[in-house]
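All remarks here apply to the structure that follows.
This view holds just a subset of the chains, kept in their places.
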């Protein structure tokens, strides 16, 4: 019952703090025989790496992953895979201010209230730096999925920054890799760049919405009623730093629909069932339908801003704080590869779970 | 790794199908010495019971709970508590139509694709009837909470039906028990009654949003980073039938806020920290702040409607279906007590987890 683990059969435990010697992921339950090396995982880490453009934190970490166990002669062995990333840019500085003051919107105060001790350097365990470990684990999960369900494609992208949403009519998969926001709407990318630049200069920040889609997922994944595919995805996404909402398919907007409008009618296609629409986000009763799995999550604005905010100290005195330093105007941008990684881990886990309980897909139609 | 269980130390496993002999909850890890009897649990079940007004299904089940174990002389003993509800209204009818056809929006097709066998009577395991077991477990959780953290108050209510939202200026806690929608806005209750009546007569259905608030929860609950309080709440709520989105505090709207607007500034009150606002929904870094815990979830419209929908049969033939029978025009109404029950189970679980790892609350301020 590790509180720093997720997954059932493919089980990821992350460890490490923002400014400790290292952080990483202990990954248990990976199938054997998956071709993997550090470079393949590094590929995904590099996408998340800070300091790549002016819209993300200027902290420069090489984020080099090392595989310490579980891989032999280029393949997983079925034993735990230890993925370690050493912290190198532990800029030695005076933490005096945040040592005793609680930054509003951060976990400073709650870690203190829970544990009575906290590693205040860079937020310690509550830093978004922890998500590097998730991305590393996700990289491994992607390779394992490739062996079991080679048609699966997992892609994350931004659909909203502050009040500015993408225009779904501009949706172009090819654009996603061509802009710093991983957005499929080229026009939005341009607009957002200007918007964020202003925001960054003013020391403010803003929230965002990230959508992650898994295409090619076979029907039948998900284990009702508390290991539902959407349940596990909701937990996975909500566990990401600063996430405040998670939606599957229609999401919160489902509240506004009538049953008639919401129905995804079913037809028979050449390779099995097809649907007139995908309000359900590819999941019915917690089990995948074979349609695209569509998950969306909202990331709150970075809490570290240059505006003075009122707060208290450890000893209960009222004071003010201003959070200087290297921060993202929109932490949601770097959440894109994290959301993809969580999707990969959950999909792999449910592929293994299904295989465990059921064996091969059982219910044939037609 | 039971897929029909949730919770860490307070662990609830539900079992049973819509039209089987019985359903229930096996509750393990309840503290000993909690005063409980069947009537105390029945109180909460009666709130959820179908057929109480024209807005919920006309299936009439007495939903009488029996305590089969774990209670001795009116107190829990610390051993598993078995809560059983027998199904009595298993109306014998011809299931011919849904036996072979998959109802759009229901889990019929995915259960079939996963398991290769399905109990089609009333949706079997995927029926919302399973939530009766959750409500029973939640009733027990409430009594256990009362022993450990007596100030905790858990209240659910509706904030939206279809496009119609409550007016937050009309919010009145006292109204919640006075209308069939458990809404704090008396005017909304009136408007919704008319709206739903029309909808019901036309055989259509509509979605809804439910909000659940836990007041009086001590600071420090929640176990980062994958047993966060919000993570567990997101999973708990998303596991409820027909839920498509979960929000904590500001929720999806957090995407539109700036860091300046989103900051909950901290002050020092007579009994500890106080906040200028609660955008965070009472949770920072996955740990409770001592503010109200605010969770919101969207329930999709009932999939069973009187409009003909296109679908396929088990053998892959395209056909049509119309779902007659006893159904809720807005299944979200009955989700209110279910959301409350899930909140109660999660809060209790984290009270126990915190006590286990930490002992008593450790971090004092001031």
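Each chain gets a letter, A and B, in the order it is written, and its residues are counted from 1.
The rule is simple: a contact is a pair of C-beta atoms (placed from the backbone, for glycine too) under 8 Å apart; a residue touches a chain by one contact, two chains touch by 3 or more.
In this text, all values refer to a predicted model and were calculated from it rather than measured experimentally.
In this structure file the homo-oligomer totals 4 copies of one chain sequence, with 2 depicted.
By definition in this document, only the chains that are shown with their structure count from here on.
A separation of 26 Å divides the Cα centre of subunit A from that of subunit B.
Contacts from subunit A toward subunit B in the complex involve residues 1-6, 8-9, 14, 102, 104-107, 109-117, 125-126, 130, 160-163, 199, 204-209, 219-228, 230-235, 237-239, 241, 244-268, 273, 276, 279-281, 283-290, 298-305, 307, 309-312, 314-318, 332, 353-354, 358, 361-366.
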